[in-house]
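Every protein chain except one is present and positioned as in the full complex.
Coming up: subunit A.
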Amino acid sequence: MNINLTLIGQSITFLVFVWFCWKYVWPPLLGVMQEREQKIAQGLEEAERAGKDLELAQRKAADQLKQAKEQAAEIIDGANKRANQILDEAKQAAVEEGDRLKAAAKAEIEQEVNRAKEQLRSRVAALSVLGAEKILSVNIDAKAHDDLIDKLAAEL
């Protein structure tokens, strides 16, 4: 076992390899590793965020669904109410129309009756006068006896 030039040779070799590793091996590999570390961290963060987003979206969707259901129920309720209302109104209108028609008919009838009465009265007056004339065989001056005739007619 001799100490010789190999000692120095190995020292130089050592320094050369260390230098090579320092300059050409270590920095790119460590850089790549750090880059990947960042990527993974970023990926995890994004996944977490996506999960949160999903949860939020689901909650929002559920909310909207609930709201839509409520709205639909409200609309149906309103429609029902409105239908009932329309029905009621129609009923009432029909009743009113009926009443009105009835009243009109009544009035007309009454009018007819009155007219008939009037006609009847005037015919009776004429007949009375005619009868009286016949009885008295005298021409009654219609004018002179207007009062009488009117009185008679009113009594009928």
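Everything below uses one rule, namely that a contact is a pair of C-beta atoms (placed from the backbone, for glycine too) under 8 Å apart; a residue touches a chain by one contact, two chains touch by 3 or more; residues count from 1.
Methods note: contacts and distances are computed from a predicted model.
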- line: Per UniProt record, missing subunit out of "ATP synthase subunit a", "Bicarbonate transport system permease protein CmpB", "RNA polymerase sigma factor" or "Thiamine-binding periplasmic protein" is "ATP synthase subunit a"
Task: Decide which residue listed in A:25, A:41 or A:62 touches the omitted chain of the complex.
output: A:25
Task: Determine which one of A:39, A:52 or A:82 touches the chain that has been left out.
output: A:39
Message: Across the whole complex, list the residues on subunit A that are touched by the chain not included here.
response: 1-15, 17-18, 20-22, 24-26, 28-30, 32-33, 35-36, 39
